[in-house]
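Working notes, structure below.
For this depiction, one protein chain was excluded, whereas all remaining protein chains were kept in their positions.
Entry: chain A
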Amino acid sequence: MSNAIDVNTSEFETEVLQADKPVIVDFWAEWCGPCRMVGPVLDAIASEHAGSVKVVKVNVDDNQEIAAKYGITSIPAVYLFNDGEVQKQSIGAKPKSALEKEFAPYLGAQ
């Protein structure tokens, strides 16, 4: 069960850049082993911090323009957007506590 919705290039503007709260974006691909590990971690963050942030996934294979626009050359890449701007970026598969620490200012009170 996943709480993160898939977002494609045409939805990115409305779902991420114009969102009314911070959005964690998981840039991933099928062929990326560590990406498979990050999925469940972000699902957990999404459900525990549902009031503060939204979590979405962008498949870089299908949405190369977005990956290129943000200069992404490594995945898993987990970016936090707020007010249409990248506020935080985290590269590589990291445990939940590490991501929560990096994104703490945007996760609100638990």
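Going forward, a residue touches a chain if its C-beta (ideal position, glycine included) is under 8 Å from a C-beta of that chain, and two chains touch if they have at least 3 such contacts; residues count from 1.
Just so it is clear, contacts and distances are computed from a predicted model.
J.: What is the missing chain called in its UniProt entry, if the choices are "TRAP transporter large permease protein", "Sensor histidine kinase MtrB", "Thioredoxin reductase" or "Acyl carrier protein"?
T.: Options "TRAP transporter large permease protein", "Sensor histidine kinase MtrB", "Thioredoxin reductase" or "Acyl carrier protein" considered; the missing chain's recorded name is "Thioredoxin reductase".
J.: Decide which residue listed in A:V38, A:V53, A:I66 or A:L107 touches the omitted chain of the complex.
T.: In the complete complex, the chain left out is touched by residue A:V38.
J.: Under the stated touch rule, tell me which residues of chain A contact the chain that is not displayed.
T.: The missing chain touches chain A at positions 1-2, 4, 6, 28-41, 43, 57, 60-61, 67, 71-77, 89, 91-97.
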